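Shown here: the complex without one of its protein chains, the others still in place.
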Amino acid sequence: MTFSLTRSIRFCAAHRLFNPAWSDEENFRVFGKCSLPGGHGHTYLLTVTVSGPLDPHSGMIINVATLRDILRREVFDLLDHRDLNHDVPFLQGLVPTMENIAQKLAERLQPVFAAHQLTLTRLSLAESDHHYVTIDLP
Amino acid sequence: MTFSLTRSIRFCAAHRLFNPAWSDEENFRVFGKCSLPGGHGHTYLLTVTVSGPLDPHSGMIINVATLRDILRREVFDLLDHRDLNHDVPFLQGLVPTMENIAQKLAERLQPVFAAHQLTLTRLSLAESDHHYVTIDLP
Amino acid sequence: MTFSLTRSIRFCAAHRLFNPAWSDEENFRVFGKCSLPGGHGHTYLLTVTVSGPLDPHSGMIINVATLRDILRREVFDLLDHRDLNHDVPFLQGLVPTMENIAQKLAERLQPVFAAHQLTLTRLSLAESDHHYVTIDLP
Amino acid sequence: MTFSLTRSIRFCAAHRLFNPAWSDEENFRVFGKCSLPGGHGHTYLLTVTVSGPLDPHSGMIINVATLRDILRREVFDLLDHRDLNHDVPFLQGLVPTMENIAQKLAERLQPVFAAHQLTLTRLSLAESDHHYVTIDLP
Amino acid sequence: MTFSLTRSIRFCAAHRLFNPAWSDEENFRVFGKCSLPGGHGHTYLLTVTVSGPLDPHSGMIINVATLRDILRREVFDLLDHRDLNHDVPFLQGLVPTMENIAQKLAERLQPVFAAHQLTLTRLSLAESDHHYVTIDLP
Partner (left out) sequence: MTFSLTRSIRFCAAHRLFNPAWSDEENFRVFGKCSLPGGHGHTYLLTVTVSGPLDPHSGMIINVATLRDILRREVFDLLDHRDLNHDVPFLQGLVPTMENIAQKLAERLQPVFAAHQLTLTRLSLAESDHHYVTIDLP
């Protein structure tokens, strides 16, 4: 049996999908309304799954409150109520698509969980109830 | 028995809570992180309730598809993927709080529904599953 | 303070919106795809609100299990996995719109709740998360 | 137009429905499994609606963060991870039904909101997605 | 890191679980109420996951709007408001269980996504919030 613990956290942020190497027309062709100059935003839902051995004394992989605190410190405090194109240092120079944000969050969280003897195995980032991106980590 | 029909529609938009008559410090005191300069955004959920007599032949107040089309034309097409501080003519000059957006949407939708012999009785605007503003119309 | 208790119950059923007094063209003009001959169906969600005095000994208006049992017996057992155009005696002769089904369910449930010294104050019938009909009873 | 703001908060608690003035048999007849001696618990969802005038400068009734902080201080910090039969002073001597808990929370929150020039107009307490108690305050 | 994008789409349809090679009694023994002659229906939720390389210029696997349009054209336009036993050519001759519908949809969608250099890795079909079928594709 492999045990994992999953926790979700919401944050509200603005973004604009725009590649500065392209013309406005090319940006609109690729990104549609997501490239409009004023930007837009989402109530994002980040869902993180970590895997690890069961501690026989506590009966836990990790206390879910510890997992929540990590996500608040590493994600919520930096992204909530921010402009993802300009305000977040580790997202600079990227088109802030779900895929790119998810990749940077995964890279940021992997060593944090490793320090707790846990493996980040899956990270999903949703912009709505109906669509989300998932990264599976081997 | 009073019949009403309720329909919801989502839109994604950016906004910043900021009153230009105030200093940055006063804006931060009143609006907190919502006043940060880069703005942020939400996956908004608008829920509209209309009331009216039951048509005895169709067994409906109004076809829910007609109600959906009104909301798409009058709300979604104008607000989705927009910056609510700058892009929407009927929101200009307002702090785009839930309350102010809801009031302007109610004023906009009332005559549209009246033309269908329907009364707009309630309009709610949510920024998350956990909080929303409601306007009840007498 | 006015106390009320609300409970929801799901049922799965087929229906077709079709008024036999009209031509097929007229039915399609009014009901659209809902009038297609093979019918369609929904996972319906019925939500019922009853109001009444608080029993000072039990601290309840009514046990929620009693309310659930009433809804199972009076609604679920008769409508679940049925064709609402043909299989349900008390819906015969009606176009099975949300409004008409809701009205018949309200008429059916009012005396049942009255026998428990409760008033049915609201009944909603949803065909999806995004739209529903509500009946408010004075 | 009447404006109101609604916010929800979750808390996890244990309770047992048991009236000490009754025999075990009578308790089981009235409360069923809810009266079993070891107790049980729920992930409760409290939803509070407050009404008041729109501040023309801020465009808000009250900042939703202020409303959240009130609910955390007055409800969450006192009820979360508690035994509602024994641990909460203002619930002592009551059968901790949804109705009784909701009434005590409404009495507790009314003066707090009044101090913010707001009227508590509705309070709902849910034990699951499918059932909840509502108090409407005139 | 493996990237995937997931999108859901709802459709409303009628069906009846009935194998014409069996007697009515045998159908009722296997399918229960699902075999009643009038049929019933559901608000189906189809969830599709596609996997593929991240385009370094757009930062996307595929634009989620393109994915949505494929699902509307290949699924919604053909199944919504239809009788799944009779109206859908590619479901003919099958008992329209969740499993069989899901398999036919997977077979239909695989080449469509392949033309976009994407692999269909998972497809789920739900009849309610509480149960669904999943197909994992190697």
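For clarity, chains are labelled A, B, C, D and E in written order, and residue numbers in each chain start from 1.
One rule holds for everything that comes next: a contact is a pair of C-beta atoms (placed from the backbone, for glycine too) under 8 Å apart; a residue touches a chain by one contact, two chains touch by 3 or more.
Every value quoted in this text rests on a predicted model; they were computed, and no experiment measured them.
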Omitted chain's touching partners, listed by label: A, D, E
Option from D:Arg29, D:His57, D:Arg73 or D:His86 whose C-beta touches the chain left out: D:His86
Residues of chain E in contact with the chain not shown: 17, 19, 21-22, 30-32, 94-100, 102-103, 106, 124, 127, 129-138
Footprint left on chain D by the chain that the document does not show: 10, 12-15, 33-34, 36, 38-43, 80-83, 85-87, 127-128
Interface with the undisplayed chain - residues on chain A: 1-9, 49, 54, 57-61, 63-65, 67-68
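Criterion: only the chains that are shown with their structure count from here on.
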Centroid-based (C-alpha) most distant chain relative to chain B: E
Recurring contact interface, reference B-C, options C-E, B-D or A-B [over half identical by residue number]: B-D
Reference chain A; chain at largest CA-centroid distance: C
Centroid spacing, where centroids are CA-atom means, of chain A and chain E in whole angstrom: 28
Intercentroid distance (Cα basis), chain E paired with chain B, Å: 33
Residues of chain C touching at least two other chains: 127
Pairs of chains, among all present, that meet the touch criterion: A-B, A-E, B-C, B-D, C-D, C-E
